[in-house]
Each structure stands twice: as C-alpha cells, then as structure tokens.
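The next block holds one structure in the form of structure tokens; read it before the comments.
For this view, one protein chain was removed and the others were kept in their places.
Just so it is clear, A, B and C label the chains in written order, and each chain counts residues from 1 on its own.
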Amino acid sequence: VTRPFTSSLPFNVRYAETDQMGVAHHSQHVVWFEMARVQYMKDLGAPYSEVEKAGVYLVVTSVGVRYRRPAYFDEELVVSCWVEDLRSRMVRFAYSLERAADGSLVAEGHSEHIATDRSRRTVAIPQYLRAAIESAPGT
Amino acid sequence: VTRPFTSSLPFNVRYAETDQMGVAHHSQHVVWFEMARVQYMKDLGAPYSEVEKAGVYLVVTSVGVRYRRPAYFDEELVVSCWVEDLRSRMVRFAYSLERAADGSLVAEGHSEHIATDRSRRTVAIPQYLRAAIESAPGT
Amino acid sequence: VTRPFTSSLPFNVRYAETDQMGVAHHSQHVVWFEMARVQYMKDLGAPYSEVEKAGVYLVVTSVGVRYRRPAYFDEELVVSCWVEDLRSRMVRFAYSLERAADGSLVAEGHSEHIATDRSRRTVAIPQYLRAAIESAPGT
Partner (left out) sequence: VTRPFTSSLPFNVRYAETDQMGVAHHSQHVVWFEMARVQYMKDLGAPYSEVEKAGVYLVVTSVGVRYRRPAYFDEELVVSCWVEDLRSRMVRFAYSLERAADGSLVAEGHSEHIATDRSRRTVAIPQYLRAAIESAPGT
C-alpha cells in the first residue's frame, strides 16, 4: 500500500502564537495546516498563488482539528499535507502536525474545499490541478 | 422540546481578519467561537477568567467548522454558543454564526474540551461548572 | 482649545489575543487601532468599506505604539481615534487605548497613510474625505 503524495514543512512556534495557557492557541493549527497545503500545491507544480491569478479560488467549506499534545513556544514542528479525497467539485486535504524532535503527534485534521471563480460561483476543480494531484507519486 | 441555554454576541468583522480572497480568513471562525464560549461562561456565572484563576484549564481537544457563507469586512455577525454534551471529563460546545442583518447562517461548528490542572493533568470538570451548565435555563 | 472629532469603541480582550506572558500580545494594539480608525470613518460618514469600493486604499506607511499598562484577558478597553494631521497626500491618525473601568491609559499611538488607487499608484486623499475630516465637529 502506498502513502499518497505528501508535503511537509518545518517551522518554529512563534511567541505571538502562544496564549496565556502557555501553549500555541488552537486557532493557529488551522493556519499551519494552510501553510502545508500551500507547500503541497507548490510541490505539485501548481502554486496556489498561480491558481488564484488564473481566477480560481479554493474556498474552504469545512475544517476539523484533533489536538493531541500542546505545542510550545519556539518548539520546532513539522506540518504535513496530502489529498484524502478528490471529486469533480471538491478536494479534501488531510494534515498531521508533529514535533520535529521525536515525531510525536501534536495534531491532525482535514479541510474540504470547493473551487469558485472570482464571482464566487462554484466551478469544477481545474483539470490541470486534478491531473497533478492524481499523478503525484505516492511513497 | 427546549433549546439549551445559549449565549450570543454581536461583533463586526475586522479588516485585519480578512484575507486576499476578500473575506474573513477561515481560522477566524475558531476565534469567534471562543468569544461566544467566553460569553456563555460569563452568562452562566462562571467566567473563564475565574475558572483559570482557580487553577482549572478547559483545554481544546477538537474543533470543527462548517462554512456556509463568506463573512465580509465590517459586516455585523452574531456568534452563539451552547453546550451539546457534558460528561464527567469532557464538555462539548456547539456554535452558530449568523449575519445580524438577516439571520442567514455563516458557519456552524463545535469544540470539545477536557479540564486540566496547572500541571496539565486531566481532572474532572469542576462540580460547580457542571451544576451551572445543567441548571442553566433553556428556552 | 477644542479636541478634534474623536471616535471611540469599547471591546473586550479576546483569549486568542493573549500570549504566554499572560497579557494581550503587543501586535494586537495595531489591530485595535485599526478598529478605531474604521469606526472614525464610519462616524464621519465615509465608511472605509465604501472608500475601498470607490477604488481608493488608505495604505499604512508608518505605525507607532507606546505601551503604558498591560491589557488582560476579558478586560474591557476603549480605543479612540482622531486625525492629527491632514495633507493633500497624507493623513495621520492618533490613538489612545484606555481601561473602561477607570480610564487608565493602556497605550497610545499613531499611524500615517497615503491614498492609492487599485494599481497601488499614489493619489491625493479624496476631496470628500478631506472635507469630512476638516468639517467634523471637535469638542
């Protein structure tokens, strides 16, 4: 069984991302997942900045996060992203967030997206994007 | 059938909360849900600031958001919060986010929390908090 | 001596705005100043959302903040904004941030802005905006 094409990005927790509980605020994980999604599309050869310039937006329709361990200030984390489901009008990304030091799981989650044009009308996921996702080499 | 005790909070979308898609960024909804949860606990007579001072933290273990409509800069929204499930060691809040102008649904979601002490050890949800939630008047 | 036309906005510090020092993170003050600026323009009859729709952007060219007291979670603050300087191509706003409870000063600051069109070319501050600022009643 192969694991789907996956992109990973290391980063350090910023001070501004912590809250008075002494850990990264739980809304940050959604931002970190997005960073991994941006990296995934870049690695795929379809950078999201280019997709938007071509007039297509991947609008988020749902997000879910499960938090397993706290993330501390300045700790190095690795966020990973892969595609879990791909349909004509929907793409579902999955994410994991791990500590760089020992690979222990900090959080996992997913997001679902539809494609729209500049007028926010739903359109099909662009064919070149579907093809890139489907042909990306798993491991 | 009664609706559980619910707290609501109006607010306007901040410019800093928008992104280059021209709408509020999807991570903001998690912050807005938290605002409603803080309001809920205040209305309950158990403000979260007091709960933390008493040494108890409500740590988020999962979050889910479904996005229905975009939220635009300066638009007035109303975020609401109620308790969907309450167990000895877990509480689940539910949320809705609506446009103030017409009540149309912008997003809905939930969060689950466990209680911990200052050393991040899981503890039971404090009895006074359980009692307050269970006796709060529905409508 | 009159005080210039001033807009004020009360709000409560959000949990997500705190950091592990146990106070609101210092970048938040810039966001709160912006909220007061948005309120100022609304009170002036020239909401920023309308200004942007008319194709004019007030681009920030400098910001300064002096922090006097910490801002704590859930504390009610009042942020105020007025115009300190107005030229053909620049407007300078000033801000104060106070505790609602006792009026004690939390922070003060300023921001300078130029006007641009959609192509980011500098343009004159729109005449209707200059007129509104200049004729706004001081106190």
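Going forward, a residue touches a chain if its C-beta (ideal position, glycine included) is under 8 Å from a C-beta of that chain, and two chains touch if they have at least 3 such contacts.
In this text the structure is predicted, and so the values were computed from the model without any measurement.
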Among the chains presented, those that the missing one touches: A, B, C
Residue among C:Val63, C:Leu86, C:Val123 or C:Ala136 touching the omitted chain: C:Val63
Absent-chain contact - pick from B:Phe5, B:Trp32, B:Phe73 or B:Tyr95: B:Phe73
Footprint left on subunit A by the chain that the document does not show: 14-16, 31, 34-35, 38, 42, 47-49, 73-74
Sites on subunit B contacted by the missing partner chain, in the whole complex: 15-16, 18-23, 25, 27, 73
Hidden partner interface residues of subunit C, rising order: 20-21, 26-28, 30-31, 34, 52, 57, 59-67, 70, 120
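Quick note on the criterion: only the chains that are shown with their structure count from here on.
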Most widely separated chain from subunit A, with each centre as the mean of CA atoms: C
Interface residue overlap between copies subunit A and subunit C, same or different (over half shared): same
Distance between chain centroids, defined by C-alpha means - subunit A, subunit B (Å): 24
Distance from subunit C to subunit B - Cα centre to Cα centre, in angstrom: 28
Contacts with 2+ other chains: residues of subunit C: 15-16, 73
